[in-house]
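A protein chain is absent from this complex, but the other protein chains hold their places.
The letters A, B and C name the chains in turn, as written, and every chain counts its residues from 1.
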Amino acid sequence: MQFFVQSSLHYQVSGPSTLLCSLKCVKTPSQEVLNESLSTSRDTYRSDMSLGLEENRFTLFETSEAGPLSIFYEATASTSVQTVPFAEINNQDVHTLDPAVIPYLFPSRYAPADRMRAVANDHFGGIQGHLDQALAIEDWLNKHIAYAPGSSKEQYSAMETYENRSGVCRDFAHLGIALCRALSIPARYVTVYAFQLQPQDFHAVFEVYVGGRWYLIDGTRIAPLNGMIRIAQGRDAADAAVATLFGNIAGTGIEVNTLVGKDETEVFQPLNRADLRNAGNALCLG
Amino acid sequence: MQFFVQSSLHYQVSGPSTLLCSLKCVKTPSQEVLNESLSTSRDTYRSDMSLGLEENRFTLFETSEAGPLSIFYEATASTSVQTVPFAEINNQDVHTLDPAVIPYLFPSRYAPADRMRAVANDHFGGIQGHLDQALAIEDWLNKHIAYAPGSSKEQYSAMETYENRSGVCRDFAHLGIALCRALSIPARYVTVYAFQLQPQDFHAVFEVYVGGRWYLIDGTRIAPLNGMIRIAQGRDAADAAVATLFGNIAGTGIEVNTLVGKDETEVFQPLNRADLRNAGNALCLG
Amino acid sequence: MQFFVQSSLHYQVSGPSTLLCSLKCVKTPSQEVLNESLSTSRDTYRSDMSLGLEENRFTLFETSEAGPLSIFYEATASTSVQTVPFAEINNQDVHTLDPAVIPYLFPSRYAPADRMRAVANDHFGGIQGHLDQALAIEDWLNKHIAYAPGSSKEQYSAMETYENRSGVCRDFAHLGIALCRALSIPARYVTVYAFQLQPQDFHAVFEVYVGGRWYLIDGTRIAPLNGMIRIAQGRDAADAAVATLFGNIAGTGIEVNTLVGKDETEVFQPLNRADLRNAGNALCLG
Partner (left out) sequence: MQFFVQSSLHYQVSGPSTLLCSLKCVKTPSQEVLNESLSTSRDTYRSDMSLGLEENRFTLFETSEAGPLSIFYEATASTSVQTVPFAEINNQDVHTLDPAVIPYLFPSRYAPADRMRAVANDHFGGIQGHLDQALAIEDWLNKHIAYAPGSSKEQYSAMETYENRSGVCRDFAHLGIALCRALSIPARYVTVYAFQLQPQDFHAVFEVYVGGRWYLIDGTRIAPLNGMIRIAQGRDAADAAVATLFGNIAGTGIEVNTLVGKDETEVFQPLNRADLRNAGNALCLG
C-alpha cells in the first residue's frame, strides 16, 4: 500500500544551534521509499547520516543565525505488512536469538526493565508464550493506562507511567517495552507516520521479537496497525527521537499528515487488534 | 606493553539458564590480542558473538543441567596508549562529530543525562573547553564521591550516585558519563582489566570524545591510566556488563588477575592523572 | 493590618465523597480572625476540626449526592508582622531547640531532606549562620527555579524541583524546606492568602526557625512578605493541602481574592526582600 506522508517542524533559533532529526521513512525489505524531499525554510548546514543499532536515517542541521527555522519533509512510501497465524509463532529461548536482537533485552533509559521484573511477573508471569504475554501487555496498557496528552513529562520512564497510569503513545510504548524485556522478550521502540490517526501527529509503538520476527504492538489502539509507515526504531525514545536539540533553539510547532499515496488504487482496509485476533493472526510492520 | 589477564566467573545453576558474558579483550588498532582461551568447568552450549554499537566480543552460554558452572578466560594482549598534548585537543561542535559518536550524547539507562543538565551546569558550566570540563568532572568525582564497595545497588543510576555521594567504579563512570553528555560531550562506558588495581577485579572507567579522539577518564583513580586492557565499551553498564543472567542461575564468585605478559621486557611505568597533568597531556586508551 | 479574604472551591461530585479543606485563617497571637463564614452551595455533612502538629483549622464535608458542590469562605483577619534586626538573630544548636520545633527537622513526603544533604552542602555549606543560609536559599531559588505554572506535578518532591529547575509556589517551598532541614535548620510549610499576588490564588511559602522565632522565606518573590494571611502550616503540603479528596469527586475550579479590610485606614506599604535587606531586617509572619 502506498502512503504519502508530510511533516513540518518549526523552531525559533536564538544562537548557535544543532538540530538532529529523524523524520525520514526507513528503507526495509518491506518498505520502499519511492520519492522523498527534505527542505528547510532557510539555508543551514545539513548532513544526512545513519545512527544507532538499526541505521536509522537521521538528518543534522546546524545554524547560528537567529530567527525562525522550519524543516519540511514529504515522501511517498510503499509498505506491506505481513500477518502471521498464531500457530506458526513459537517461543524462542534467549540462546537461540539472533545476536542483533539481544541488545533489545537490555534495560534502557526510558524502559528500565531491570526495575520492573517483579511487576512484570505479578501481572504477566502466569501467561504461557511470549506472544501471548506481549498481547496481554497490550490489553493491559489499553485498559489501565489513560491516553492523556499533557499528563506525562519527557523525562518520564516506564516507572512513572506504571505509577501514574496515564501518558501518550511514547509512554505506552516505553512501559510495554520494559515489561516485555523484564520477561526476556526482546522489544524495541518504533516511530511511525500513522494513517487515520486523529489528530495527525508522529506516533510511537513497539515491536516484540518472537520466533524470528518482530511483531507490532500498540497499547494505545488509536490507529490501524496496518497503516503505519516506519521512521526509526531503537531501544527507546533516546534512540529514535523525532528531534534532539543542542544549543539555543526551541520548538514552536509541528504538523504531520499521512495520506494514501496518489497512485494508490487499493482501498485501505483498517486492521485493528480485534480484527487480527478474530483471524488468529499477529502482524509484522513493513 | 604486553599484559596477561585472567578471569573466572562462578555460578550455581538450578534450572535452564543462559549466561551472556563480556570477558574477552577487544581487538582495536592499538590493542592486539596475542592469544586467548575461554573455557568452562563443564560442557555447555556456547556461542561467540559481537553485540552493540561497538561490536563488543560477547560469549553466550546455555545450560539446563543444575550444579556449579565456572567460566575461565585468559589472554595475552598487547596494548599501547597514546598521550596527546592539551594544546592539540580542540573542542568540537556537535555538527562536526563523526556520526558513530553521536549516540554517546544520548541519555541511557544508568547515565540519564537529560535529568542532569542543571546539575552539570551548576558545577561545570563555567569551565571552557570540553576536555577541561571532563577533567574537572574527574576531579570532582574523586573529591566528592566516596569509593565504597557495597554502598550502591546494581539498579542505581548516576542520579542516585549524585545524591548518595558514594559508589564503586561503575557508579563513578555512570555519573561522569551523565555529566559529560549533559554538557554535550560524547561519553562512553568502558570495562577493563586494570594492572595494579588492588584488590584485583574488573574495572569500569569512561571515555570522552574531544577533537576526534576518545580520552580516558577515571574518577576513582585507583589504578594507573596506562595499565588498562579494554574489554568492552558502550553507552553504560547495560551494554557492557561482564555477565547478564537469564533463568535459574546465580553468581557465587569471581576472580580477576592482571599481570605483565611473560615475554614483556619493558618495565611498567605507571601514569596517573597527576603525571599526565604535569606533562601537559591527556591519554587515549588502546 | 486588616485584610478581607475570599475563596471558593468548586467540585463535581459523582458518588459518595469526602472533602477535607484547609481554607480558614488560623488564629495566632499576631493574627486575629475578626469574622468569618464558611458555606456550601448545598447541604452536606460538615465537621470542623483541628489537625496535625499545629492544630490547623480544617473542615470536612461529606456528601453522597451527585452534582456540583461549591465551598465558599470569607473572613476578615487582622495580622501584624514583626521585623527583627539581623544582629539580634542568633544561630541555635539542635539541643537548645524547643521540642515542638524538632519535628520540622525530620524529612517529609515532599521535603525529603535526608536525600539532599550533599546538594545542600554543595551550595550553602560554606555560608555561616542559619538565617544567612536560609536567605541564600531564597536567593538561589529565585534565581535558579523558573516560576512556571503547569511545569510540575502534584507528586513532585523537592528532588524533582531541584532536577527540573521549575515549579510553582508549592515546589519552591518544598525545595527550600528540604535544603534548610538538610542543614539542620527547622523549616515548615505555610499556606497563605497573599495580598497583591497576581493572579490571585492560594500561595505557599515557608518559615525557618532561628534563634527562637520563625522567619518567613519565599523564593518565588511574587507577593509582598507583609501581606500574607496565614491559613495553615505543617511539615509540607501533605499536612496543609487546601483540599484533600476521598471518593468520587473532582475539582472544577477555584477562586481567591485578598483585599484590604473595609475598616482598614492604614495604607499598605509592601515589604519585599530587598526592602527588608536594606533595612537590615528579617520578617516574622503573623
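In this text, a contact is a pair of C-beta atoms (placed from the backbone, for glycine too) under 8 Å apart; a residue touches a chain by one contact, two chains touch by 3 or more.
Keep in mind it's a predicted model, so treat the numbers as computed, not measured.
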| item | value |
| --- | --- |
| Selected residue (touches chain absent from view) among C:2, C:31 or C:108 | C:108 |
| Hidden partner chain, touching residue among A:48, A:139 or A:163 | A:163 |
| Interface with the unshown chain - residue positions in subunit C | 16, 18, 20, 45, 47, 49-53, 58, 60, 62, 93-95, 99, 102-103, 105-109, 112, 114-115, 154-155, 184, 238-239, 244, 246-247 |
| Interface residues of subunit A (partner: the chain not displayed) | 115-116, 118-119, 122-123, 144, 159, 162-165 |
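To be clear about the criterion, only the chains that are shown with their structure count from here on.
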| item | value |
| --- | --- |
| Centroid distance [mean C-alpha coordinates] between subunit B and subunit A, Å | 31 |
| Centroid spacing, where centroids are CA-atom means, of subunit B and subunit C in whole angstrom | 48 |
| Subunit A and subunit C, separation of their C-alpha mean positions in angstrom | 44 |
| Set of subunit B residues in contact with two or more other chains | 115 |
